[in-house]
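Dumping the structure here so I can ask a few things about it.
Complex shown without one protein chain; remaining protein chains in place.
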Amino acid sequence: MAEAAGSITVTVNGVAVRVTPGTTVASATLIAGTQTRVSVAGEPRAPLCGMGICFECRVTIDGAPHQRSCQILCEPGMQVTTRGEPA
Amino acid sequence: MTPAWDVAVVGAGIVGAACARECAARGLQTVVIDAAGVGGGATAAGMGHIVAMDDSPAQLALTRWSQELWHELSPKLPREVEFESRGTLWVAADEEEMAEVRRKQGVFAAAGVAAEILDSRALAEAEPQLRKGLAGALLVPADGVLYPPAAAAWLMGEAIRMGAVMITSQRVIAAARGLVRTDNGKEYSAKRIVHACGAAGTDLLAELPVRKRRGHLVITDRYPGFVHHQLVELGYLKSAHSIASDSTAFNVQPRQTGQLLIGSSREFGAEDSTINYPLLRAMLQRAASYLPGIGRLQAVRVWTGFRAATPDKLPLIGPWPGDDSICLATGHEGLGITTSLATGRLVASEIMGEKPGIPAEPYFPVRFLEADHGSPTPTLYGEAAHG
Partner (left out) sequence: MSREFDVLVVGAGPAGIAAAATAAESGLHVGVVDDNPAAGGQIWRSGALLPAAAQRWKARLAAAGVVRLQGWRIVDCPEPGAARAERNGAEITRDPESEGRRDLRYRHLILATGARERFLPFPGWTLPNVMGAGGLDAMVRGGLPIAGKRVVVAGTGPLLLAVAAHLTSRGARIVAICEQASAAQMAPLMMQVLRRPGKLWQGASYRWATKKSRYLTRCWTVAALGDERLRSAILQRDGKQWCVECDVLACGFHLVPNTELAALLGCRLENGFVATDERMQTSVPGIWCAGEPTGIGGVELSLLEGQIAGLAAAGKTSAARRLAGRRRGALGFVRALERACQLDPQIRDLPREDTVICRCEDVRLGALLGRGGWRDAKLHTRCGMGPCQGRICGGATEFLFGWHADSVRPPVFPALVSSFLEPDAASELASPKEAL
């Protein structure tokens, strides 16, 4: 699949999402319409603070869990997984 | 004048809470005093490993009995105590340590503690994150894990339900001759005073043969399934007779939350809660040598706590020579969580004049006074494996 000029494709839970360079992974998850994590009691959670403080936006990126997605920019081919085990 | 209380327990850690529960259960009028609240000291700092330990026959008798008591209690424990029979894997790195595995199994079997030997392959299957090529392990299925502050709070809640009174707004400044005094001038007269203040006990009884032995712990974020059992190395045996003050050992515990607690370290002479970075590094390098993937986990917190260490690695439980009112319940080193329940039983038996559940003499404080008139000899402090 060819990248459109000036855009990056990442996958969120296996679904391709096209974003502009400079987009955070947290924004990509919101664009994909998904939550970021499941809370310890099983509730869906999504980004809150947008500045790396609250840890609600943690997702798994390329297999590494607990990544603060609001502080990490999308890179081509990144595999983002949300809705993992409660964490 | 008749004392106002039958028993005054000084210290509301898990040991003090267990003592209060046993005393209250026997109808004794019991007051517990601790300015730090319930489970705020070493109880909060420790791992919460319920473990049978066999450094000496007396240690095995106490830990085994207490472990049984925990299992008896477990159906009543609320969810937040997080009690789980995880089992301990005593990991053997080589054939020399496998010999120790077999010896340990024999000792446990004689004491009625079931234990199973895992060979190299079985160990790798049980814990895939362990490094390849380990010789095997001893699995002790009855060993457990719990969250100590919640366990202490539950025990204290039971004591209060049975009539004990808890006082947290005052700090005890003296506790002897049947009288406990606190920093706001209050006095509590009691027939017996139970000293259960762990490593802080020497503030009240200067001659107590207890020293602070600092430990470090690291807790990670949640990684459910990373390891399944409490993992402890047997390698400490090789330096077991070393009296160097600082030591580390591989000791990793999976929490019910999916978090890992990583230990352990031991050092004497450290009086504050600051982190000894070289020791912390050595401790984590030890852990990483057994669990190579541990470096990629996120650590959420690092902290220190103080064990109450005695020269012979056995706790001080029983009458304190020279003051008939005092009964000690301290010096549990790294085994206070495990042995809290048995300690409570022994203390209550002593106060009531009952026959104890196991012979109580090995834990009597008088053993040190007989040996050297009450001043503990620092060189007697050896290595302990755990806690």
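Each chain gets a letter, A and B, in the order it is written, and its residues are counted from 1.
Note that in this section a contact is a pair of C-beta atoms (placed from the backbone, for glycine too) under 8 Å apart; a residue touches a chain by one contact, two chains touch by 3 or more.
Fair warning: this is a prediction, and the values are worked out from it, not measured in the lab.
Between the chain not shown and the residues B:G16, B:G39 or B:P319, the one that touches is B:G39. Check B:A4, B:I173 or B:V300 against the missing chain and you find that the one touching it is B:V300. Not every partner is drawn; the one left out touches subunit B at residues 37-40, 44, 80, 149-150, 153, 168, 218, 220-221, 262, 275, 277, 280-281, 284-285, 287-288, 294-303.
Even with one chain removed from view, subunit A keeps its contact list with that chain: residues 19-20, 22-24, 26-28, 30-31, 35, 39-41, 43-56, 58, 61-62, 64, 66-68, 70-75, 78.
Criterion: only the chains that are shown with their structure count from here on.
By the touch rule above, subunit A contacts subunit B in their complex via residues 40, 64-66, 85-87. Of all residues in subunit B, only 221-224, 257-258, 296, 298 touch subunit A in the complex they form.
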